[in-house]
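Only one protein chain is missing; all other protein chains are in place.
Order of writing sets the chain letters: A and B. Residues in each chain are counted from 1.
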Amino acid sequence: MSRKISIDPITRLEGHGKIEIFLDDDGAVEDCYFQIPELRGFERFVVGRPIEELPRLVTRICGVCPASHHMASAKAVDGCFGGEVAPLAVKLRRMYYNAHYIHSHIAHFYALAAPDFVLGPDADPAIRNVLGVVAKVGLEIGGAVIASRSKAQEIQRIIGGRSTQDIWCIPGGVAKGLKLEELLEIRPMVADLLEFTQFSLQLFRDIVLANPTYLDVIANGPYTLDVHNMGLVDGNNAPDFYDGQVRVVDFEGKELHRYEAGDYAEYVAEHVEPWTYLKFPYLKQRGWKGFKEGIDTSIYCATPLARLNVADRMATPRAQEAFEEMFATLGAHPSRLLLAQHWARLVEMVQNAETLQMYCDDPEIIGDQFRVIPQRVTGEGIGIVEAMRGTLTHHYTCDANAICTSANLIVGTTNNNAPIQMVTRKVAETLIEPGTDPDQGILNMIEMAFRAFDPCYSCATHSMPGQMPLRVRVRRGGEVTHEFRRGC
Amino acid sequence: MTFEPKIVGFLCNWCSYSGADLAGTSRIHYAPNIRVIRVMCSARIDPTFVIKALADGADGVLVCGCHPGDCHYSEGNYKTMRRMPLLKRMLADFGIEEERVRLEWVSASEGKRFADIVDDMTERLRELGPSPVKMALAGDAGER
Partner (left out) sequence: MASDKLQIALYWAAACGGCDVAVLDTDEFILDVAAAADIRLWPIAVDGKYADIEAMEDGELDLTIFNGAVRNSENEHLAKLLRAKSKLLVAFGSCAHLGGIPGLANLTSRDEILSTAYLHNPTIERGNKTLPLPESGVNGSTLTIPGFYKHVYKLDDIVPVDYYVPGCPPAADQVKAVLQAVVAGDLPAVGSVVGASDRALCEDCARVKSEKRIKHFYRPWQIMIDPEACLLEQGILCAGPATRSGCGARCPSSGIPCRGCYGPLPGVVDQGAKLLSAVVSVIDSTDPAEIERIVDGLPDFVGFAYRFGMPASLLQRSVRQ
């Protein structure tokens, strides 16, 4: 007689998710489903809207990473007008996006990831969250985290008017430029942020790398997948968060694909299952083969780790040092160790801060030619950026009056739907001993599987600090025989 | 049973209401489908009133004012003239056919004209059928 373990809902994800684990007669994991119960229908209801409005509509897909949608959308919209953008606008957009990356990664690392490592994966659920982290590391560090996040948001606000629900990009450029007095405000904050990225790396070294238990979980735990990697790179194969070519590399390091944004539909397709609203992207040319690992799989990850896996190097010097240190420690590049996502975010923060500093030193950044007036409507545009959570694609068409006629979105976390499904199952299978009832510690370890991806399920979902309150009901023959609660 | 359209009519006091009155005193027969609401000027007609009438199930809305240049308040009917085209387009975007909302200028001496307008509009609405708002409201009943 089989039984089912329901983890419902998974809280602290943006939106909702649930996990259903089915056990066979011996109590071993037979099936596991990671379900997303959300859909709002942006791909349909943006149709009929003036195309220049889309960058302000799609920010409402996600209030945590709206800048990612804003940028991808702006690029797709520019494409609908023939692709001409003021060069200064491109620099300013990159600068803005660097700032956004920094505060987003700070929020994720310190509020989501840190609790598991600062307080421990087995820590009391009541404190295993950002408030507990602040209590443990002290107000000085806690204050520095809050202040750094705030500075990065302020930089974004100074450049583009708002730090959330972005408004700034318009066809051909951006709505406002940067004045000298604004640049002078930004410059010292950028210097502070660069310091903070180094501080964060050091914190990671001190708390995670110096702790053999954590290193063991990262390196030897079941949090690995033999699937492929996707990310945007520049001409030097360094990560480019705003633009570039999409590069797909298998888990042994071989390049499988390299393409321009315009060709994305030849390389990526989406599979649908009836038990979840979220689609499953896969490598189109290999066909959907199911939730399988292995060199022939068509499943890929698009994550901070994937971005560093497809890169040969970073674009800036101190980030490069951090990159080399990371992969030397992990022992392989590409790395399949999914918990290294957390480290990858810190490395990315360094490149974002160094690039920000470079723009601060660019004398042209305070110019006034920050937009051009589009001369023609060409009717189609595809914009790809790296959202913090993965490769983000916006593909639009519009009519001759520049009214949207179609929209196709492949969102950061969506890319990772299948990997998350697979690693959750793998961890459940590994940690749930047949014939035993899983305890609270096991439940948290299952959560850590998807948490590493920083899933954004309002893009899909999003999650903040450590503890997932979980209730696990064990049923035999339809009756609840045991119930475990953790944090609820 | 033939469908009998319900028309809500907003008539301005000075010209169009008098014109409608004249149709009455002249014993001119016209379709009884209109429910008249008198306002001092057609400019009083906030788009909200038109939308509300339709949302409450009216099959059509008629707005009447003085001929351009003859407004008792000089410029009121120009405001109305500026409002109605965009309102009709917006209602079409909601799925409400443009013909369900009509703007007409009727002077105090145009009793026959008023009657003809109502007859014409009633016939047109009969052809169009009941307002889609009513169908949508019916469709709302039951499961979300």
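In this text, contacts are C-beta pairs under 8 Å (C-beta built on N, C-alpha and C of every residue); 3 or more make two chains touch, one makes a residue touch a chain.
Just so we're clear, the structure is a prediction, and the values are computed from it rather than from any experiment.
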| item | value |
| --- | --- |
| Partner chains on view for the chain not depicted | A, B |
| Touch criterion as defined above, residue of B:79, B:112 or B:126 at the omitted chain | B:79 |
| Per the touch definition above, residue among A:28, A:175, A:210 or A:328 touching the missing chain | A:175 |
| Hidden-chain contact residue, picked from the options A:66, A:79, A:334 or A:383 | A:66 |
| In chain A, positions touching the absent partner | 4, 8-9, 11-16, 20, 22, 30-31, 33, 35-41, 43-50, 52-53, 56-57, 59-64, 66, 81, 107, 111, 125-126, 129-131, 134, 143, 146, 150, 153, 160-165, 167-168, 170-172, 175-176, 264-265, 268-277, 279, 281, 284, 288, 371, 373-374, 395, 401-403, 406, 408, 410, 456, 458, 462-465, 467, 469-471, 485, 487-488 |
| Sites on chain B contacted by the missing partner chain, in the whole complex | 46-48, 51-52, 54-55, 68, 78-79, 81-83, 85-87, 89-90, 93-96, 131-133, 135-136, 140, 144 |
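The working rule: only the chains that are shown with their structure count from here on.
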| item | value |
| --- | --- |
| Averaged-CA centre spacing for the pair chain B and chain A, given as whole angstrom | 54 |
